[in-house]
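Removed: one protein chain of the complex. Kept in place: all other protein chains.
Take a look at subunit A:
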Amino acid sequence: MKKHFRNGVWFLLLFPILTFAQQTPEPLINSTLTGTIIDSRAKTPLDGATVHIKGTTHEVLTDSKGKFSFRTGQKLPFTLLINYVGYQPLEIIVNDPVVTITLQESQTQLNEVVVVGYGTQRKSDISGSVASVPKNVLSQPTASFDNLLQGAVSGVSVTQSSGQPGSTATIRVRGGNSISFGNDPLYVIDGFIVYNNNSYTNSGATSGATVNALSTINPSDIESIEVLKDASATAIYGSRGANGVVLITTKRGKKGRDEISYSGYYGVQQATNKKKLLNASQWASLVNDINISDNVPKTYTDSAIAALGEGYDWQSAGLRDGAIQNHELSFSGGDDKTRYLVSGNYFNQEGIVLNTGFKRYSGRVNYERNLSDRFKISVNIFGSSSTQDETSNANGPAFATLLQTVPLVPIKNADGSYNTNNPYISVPTNPLQDITATTNRSYITRTLGNFSAEYKILQDLKLKISAGADLINTKQNYYAPSYTTAGYTPQGYGSVGNIKATTWLNENTLTYDHIFGNDHFLNVIVGYTTQSGNDESSVASAQKFPNDLTTYNSLGSASTPLLASSNAHSWTLNSWLARASYSYKHKYNATISARADGSSVLGTNNKWGYFPSIGLSWNISEEDFLKSNNTISNLKLRLSAGQTGNSGVPPYSSLSTLAPVNYYFGNPLTLVTGIAPTQLANPDLKWETTTQYNAGIDLSIIRNRVNFSVDAYYKKTTDLLLNVPFPVYTGYVNIVKNVGSVENKGFEFSINSENIKTQNFVWRSTLVFAKNLNKVLSLGPGILNFFPTAPIGQQSPVIVQTGLPVGTFWGYTTDGLLTGEDIAKGTPLLTGVPQQEGDRKYVPINGHTSVTNADKHELGNAQPKFTFGFSNNISWKKFDLSFLLQGSYGNKIFNQYQQLLEKPTLSLNASATLLDRWSASNPNGTVPRATNSPVPQIIDRYVEDGSYLRLKNISLGYSLPQSVLSRIRIKQVRVYVSAQNLFTITSYTGFDPEVNFYDGDNTKQGIDMGLYPSVKNFTAGLNVTF
């Protein structure tokens, strides 16, 4: 069946080739016309304006000098229709064969067109909340476009999971709706719906942070990004619209002359900061203090301590200056019938930690052709090949482990080889060698192709059919040689993994766009779409390699194969959609949309969900009483309400599935397979519903020089797809059920202003601000709270509890250290651990006389009180300067890495904060006395303020003047230097306040495991257009 579908797609894809055989007959010539089109103020030529002779199909484009020319069968005079983006359209009667026509810049933005779901809409008619990412933000150096959203759009928060090149980012549009499943926005790339699934790039063969599937997309291909935020805008995406929709439009050829562009940059990256650790003599003193607590003789004499000195700096040994470079070559152009763009890209980012990095080759072809004036086809094909090298988490995060290495231990031997004689670890290995010698690599090949055909059945009625596929192939390799920590015990450990993931999409829409009379604008779209996906994965691993020569490429040479695993899933989503937009004189606008989604992953009783929305807007400035107002150039009120969904559970979540497990019988023992239940059937499993209300005001003053946009919203998500705790006596710990609810409410605004505009000097600023309040309203009957699963040997620092935001930290409040006086007067002590003077003083709650688990309570949460971004563009003559300040306020981070570093032990290095530990000679110390491996409790000390202000990007450019360019026959040359993360103002003590170790898990936000240091970079770049 699927095969038929693919045949259909191939047919459609081949179809345009059949139609190229058209020939153009010679026309009759009655007159010629040449002209120039220029800007009314600057008198500069306008390149690429369309000039159309009214009443004919004749249309030409201006060239780079603003010139156009007709040879036509028409006779003078005739009427020209001239259009140019950002300028008022002009209808002009021409009598002379040579003309100069001036175009006026659009005074209002009303005629601007904005990309919305399944089409475009005039900005003036929009009722929903739609934000565009500013152009200059799109040119930042980055591996993955999701980073570009940071600080650029109000209501979108972006948190990089770590500084690892190609790592994931947590993107939230107006807060997280779901607790257990799916909080990522839906991405739509040139109309192709991509629900980003990082499991398509993570087979489980490698060890480390999740590979970001979005990093396979080349950010420099992107022309524009729109973010749909409220229900009126997103309901057309139905069961996948609840988390917002990010619409990405890639660059395409423009009518006009063929262009060749090169853009590239090269730069260096450095760690923004390092952890302050103990040096050798400081660590030896710590050991002595532990000895005192243990009541055993001191290990080091005072003179020995002094002789140790600084010791060895393992942290710095693991870091390097990493190069980052990007090269992009594109060919684009078009004529009346055809537009094309072909581009190739090479991106290479070395990680600042040794043996890490991300590299990508990609290519794109965007092609569009009008086969007739009724029929247009287009093809967008993108392919990329990415390679990511990561630090491994096999023995704890590798970089974090490096920092914990005792500074007494030399890094290398005299002969330059790695020193493996480390008396403080269990196996004779070297943590730096672990980083350099371990292979932990992912190769991702992605092809995303989409074909569409548009046919105008009537002048106002358009049929569009598109079909496309997104193919992701991932291969992952892991090898820990026998001389590394992870490979020592198994005598070499190798693993390979493969994933093949395919998504097919077919969309069929009918659009009716008509103006009734002069005042009634109606746009109706109806459609049927179907999307299906399947993924297949396998992992094979082996250990006990006879040598480290063939590694993961010859698992067969290992003597102990491990149980191989493979998996497969498939899913289908069938949808009907409809939207009607009506505008009366662009003054009163209404949009109604609805989508019905049938999803295979939901229970048999609830496959179909229905998602309606309504949006109303009123362009008050179009009313007579404001029309002549000189201050207010645009004032619009928007109101919307609607329901969207989330069905982000994996396939088969509603079925009672069984899975294989193992046991041994026999002599000798041999493996047997058991089949065990994994979940109970839930035929009622359905989508989450988010009901959202939005009210917004857009205001533009002083001829649109200052634009305000304010939105307030309330979202309530009900029937949560919640992985709820279940009474364990049933044999099931959790089940996925539709229970509970979460609310998000907030407001956001953006100010966009042209502060100064003169002939030579222009300064534009954009300020975005967003505040979101998240709260768990209910977790279903009988459940007040639950703790997300913590790794073995750890306690969960987070709780999910009714009445609190998701991502709330849960632990003890402390009050400095216990004094002798405290002990004497019977201050409540922590049970389970003998406590004495100089130990941490835990504070009981509710008047308890001792401190137990029951005294843990809320310690703040990972949700920011607000986020903001402030971007500026300044141009002076041919110089341009832009910068983006961005930040977050009020979010807390659980600095689990600092907790680890503040644990005094006899075998690991520790944080320099331990220098101020309590001891008999330092009774006013702020850190507890040194004891051997105390229990790492979840305490307020490690719940740190994660607020920050960061200069995310600053860039200074210079464009060669026209006079020079015309001499060297180049259209445009711009050189620039830029820096990212130049400074960050924060009180957070970890590497970077922008951190999220468990990025895929919404319940464990804001936890820092010291995975990777944060990075700043300096780049120099060149853009040339021929």
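Keep in mind that, in the parts below, a contact is a pair of C-beta atoms (placed from the backbone, for glycine too) under 8 Å apart; a residue touches a chain by one contact, two chains touch by 3 or more; residues count from 1.
Throughout what follows, contacts and distances are computed from a predicted model.
Chemist: I want to check something: the complex is missing a chain, and I'd like its UniProt protein name from "Sugar ABC transporter permease", "4Fe-4S ferredoxin", "Response regulator" or "RagB/SusD family nutrient uptake outer membrane protein".
Modeler: UniProt lists the chain left out of the view as "RagB/SusD family nutrient uptake outer membrane protein".
Chemist: Among A:Glu91, A:Glu310 or A:Asp373, which one touches the chain that has been omitted from the display?
Modeler: A:Asp373
Chemist: If the hidden chain were put back, which of A:Pro297, A:Pro423, A:Gly517 or A:Gly847 would touch it?
Modeler: With A:Pro297, A:Pro423, A:Gly517 or A:Gly847 as choices, the missing chain is touched by A:Pro423.
Chemist: Touching the hidden chain in the complete assembly: which of A:Val98, A:Ala304, A:Ile515 or A:Leu563 does that?
Modeler: Once the missing chain is taken into account, the touching residue is A:Leu563.
Chemist: Which of these touches the unseen chain: A:Arg369, A:Lys737 or A:Arg929?
Modeler: Residue touching the chain left out of view: A:Lys737.
Chemist: So which of A:Thr100, A:Ser316, A:Asn413 or A:Ser656 would be touching the chain we can't see?
Modeler: A:Ser656
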